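Here is chain A:
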Amino acid sequence: MVPLSYYLVLSGILFACGVTGFLIKRNIITIFMSIELMLNGVNLSFVAFAAHWQQLSGQVFVFFVMVVAAAEAAVGLAIIIAVFRTRETLNIDQVNLLKL
Partner candidate 1 sequence: MNWLDNNILSFVTFVPAVGAALLLFFPRRNRDVRVFSLVISLLTFVISLHLPAHFNRNLPGFQFDKNVPWIPTPNIHYHMGIDGISMWLVVLTTFLTPLCVLISWKSIHERVKEFFILLLVLETAMIGVFVSLDLFLFYFFWEATLIPMALLIGMYGHGRRVYAAIKFFLYTMIASVFMLAAILWLYANTTPHTFDFVAIQNAIRDGQIANLAGAARWLFLGFFIAFAVKVPLFPFHTWLPDAHVEAPTAGSVLLAGVLLKLGTYGMLRFDLGLFPEQSRSNAYWIVILALIGIVYGALVAMVQPNMKKLIAYSSISHLGFVVLGIFSFTQAGLNGAMFVMLAHGVSTGALFMLAGIIYERRHTYEIAEFGGLATPMPTYSTFFLFIVLASVGLPLLNGFIGEFLVLSGAFQAKMWWGIVGATGVIWSACYLLWMYQRVFFGKVKHEENNSLLDLNLRERVALWPAAVVALVMGVAPLLWLNAIDPAVHNALAPFTQVASKVVGQ
Partner candidate 2 sequence: MMALDTMQTLPHAADYIRILPEIVLSLFGLLIMFLDPVMDERSSQRKLGGIALVGAIAALAATLYQAQPNFWGLGFWEMVRVDAFSVFFHFVVAAAVILVILSSYEYMEVQQIRAGEYYGLILFGAVGMDLMSSAVELVLIFIALEISSISTYVLAGFRRRSAISSESSIKYFLLGSFATAFFLYGVALMFGATGSTSIVQISSALAQYAGTGHGPLLAYLGVALMFVGLGFKVAAAPFHVWTPDVYEGAPSPVVGFMSTAPKAAVFAVLLRIMFETQAPGRIWLIWVAAALSMSIGNIAALVQDNVKRLLAYSSIAHAGYLLVAIASLPADGIPAAMFYTASYAAMNIGAFAVVGHFAGAGERYVTVEDYSGLGRRSPALAAILTVFLLSLIGIPITGGFFAKFYVFSAALQGNHPLIGLVIIGVLNSAIAAYYYLRVIVVMYMREPREDAPVAPIPAGLGLALGLSLAVTIYLGILPGRVLEYAGRSVDLLR
């Protein structure tokens, strides 16, 4: 028997790691991965809550999240490629023509 809150905390930590990654990583792809990490964290809490409420809809939600994540990945990576084409860099700090 494990308190569900442990699962929730775990998910929270994962989410936090994702956010941190977004903040500190420079490589666009890695940043994108951090986002995926956040989503995973969210998924965990969905499943946990589903278990708590005995509601399958939580798990279904996770399913949809995964689909979305996949779609995002496709688009996101395409965008990354496009950026790389015009900039020849993956360092987010150098993608700053637009400012002020």
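For anyone wondering why these and not others, all candidates are chains of the complex that A comes from, given by their letters.
Keep in mind that, in the parts below, contacts are C-beta pairs under 8 Å (C-beta built on N, C-alpha and C of every residue); 3 or more make two chains touch, one makes a residue touch a chain; residues count from 1.
A quick note: this is a predicted structure, and the numbers were derived from the prediction, not measured.
*Asks:* Every candidate listed belongs to the same complex as chain A; state which one touches it: 1 or 2.
*Replies:* Looking at every copy, the candidate touching chain A is 2.
*Asks:* Touching candidate 2 in the complex: which residues of chain A?
*Replies:* 8, 11, 15, 18-19, 22, 28, 31-32, 35, 38-39, 41-42, 45-46, 48-50, 52-53, 55, 57-58, 60-61, 64-65, 68, 71-72, 75-76, 79-80, 82-83, 85-87, 92, 95-99
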